[in-house]
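Of the protein chains in this complex, one is absent; all others appear in place.
Let's look at subunit A:
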Amino acid sequence: MGKIKLKSEKSSRRPIADKIFKIGATVAGVYVLVMVVLLVFQLFSESYPIWEEEGLSFISGTDWNAVEGRESFGALPYILGTLVTAALAMIIGVPLSIGIAMFISDAPAKIGGPLGFIVELLAAVPSVIYGLWGLFVFRIYFKDWIETPLHDVFGDSIWLFSGTPFGLDIITASVILAIMIIPTVSAVSREVMKAVPQQQKEAAYMLGATKWEMFKLAVFPYSKTGLIGASILGLGRAVGETMAVTMLIGNATGIAAIPSSFFKPSQTMSSIIANEFVEASPASLHLPALIGVALVLLLIAIAINIVAHLLVTRMLKVKEGAINN
């Protein structure tokens, strides 16, 4: 929104109350920048002992032992656990979300509106309730109908399906994560698809394209950047998700947590923090180690989100340009 420029506003006769108001609003705006800086600084300075002690082997190490005298902290298993569960969630969740976005962006408003609303309600369900449902309902069905048959067919011969299907493992956590990222990815994908100029779609139809071919010819090439951005946004959400994953991933520690099979328990960065934070004593290295994990998690999340936002805003800017021309 353009602002009203009057001579009086520029002059020094502007009322003092307005100056205070502007300063107040600016301070509130800058608050977010201060918080970002303070957050990174605090996490770094409080986790400094662990970087000093372990150096880079904090990131590459696989041993995790908080017992006094035998302390050793390596976060690699949890970093891998986070990346693997998030990647699996993407593989399951993104195609579903794009399908939903296709349906809703193309359906008449009477159907598309309510359906989009229902899918977005998935985002309103608290994470801990996903965890509860996953633990007592979903896990049972998933174990009986999907994990056990897969294990029976492929058995231990394929490493992906080795281990005992118990329901508290990487694949269960990933499926729950996939459900949790659907609302984000599908809502952004829908916006991005809606940004495709109507003329392009009509042009495709005029060439005699079917609906699918229209999407292939007009929508996907145009909205590719935005769709990738939407998926990465989902990735960011999956990386930071805590409670549902903590309740379903089985919580292995140390080298046992390195993901090697769908049916093995693992641990993510956020779940190890949730599990151990309260017990960690500030006097030992345990607390700095957990804060170090949080710092790594935050940096990964920031990187993912910056990329996603750049891609999505670029796409939506292209749209504005197209309309203005």
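Note that in this section a residue touches a chain if its C-beta (ideal position, glycine included) is under 8 Å from a C-beta of that chain, and two chains touch if they have at least 3 such contacts; residues count from 1.
Heads up, the rule we're going with is that contacts and distances are computed from a predicted model.
Undergrad: Can you match the unshown chain of the complex to its UniProt protein name from these: "Carbon monoxide dehydrogenase or xanthine dehydrogenase, medium chain", "Phosphate transport system permease protein PstA", "Acetyl-CoA decarbonylase/synthase complex subunit alpha" or "Succinate--CoA ligase [ADP-forming] subunit beta"?
TA: Cross-referencing UniProt, the chain left out corresponds to "Phosphate transport system permease protein PstA".
Undergrad: Which listed residue, A:146, A:203, A:302 or A:316, touches the chain dropped from view?
TA: From the options A:146, A:203, A:302 or A:316, the contact with the absent chain belongs to A:302.
Undergrad: Among A:17, A:67 or A:283, which residue is in contact with the omitted chain in the full complex?
TA: From the options A:17, A:67 or A:283, the contact with the absent chain belongs to A:17.
Undergrad: Per the definition of touch given earlier, which of A:51, A:133 or A:166 contacts the omitted chain?
TA: A:133
Undergrad: Quick one: say which of A:186, A:231 or A:261 touches the chain that got left out.
TA: The one listed residue touching the chain not shown is A:186.
Undergrad: Among A:50, A:196, A:230 or A:291, single out the residue that touches the unshown chain.
TA: Checking the options A:50, A:196, A:230 or A:291, the one contacting the hidden chain is A:291.
Undergrad: Which parts of subunit A face the unshown chain closely enough to count as touching?
TA: The list for subunit A reads 1-4, 6, 9, 15, 17-18, 20-22, 24-33, 35-36, 38-39, 42-43, 46, 95-97, 99-100, 102-104, 113, 115, 117-119, 121-122, 124-133, 135-138, 179, 182, 186, 210-213, 215, 233, 236-237, 239-243, 247, 270, 273-274, 277-278, 282, 290-291, 294, 297-298, 301-302, 305-306, 309.
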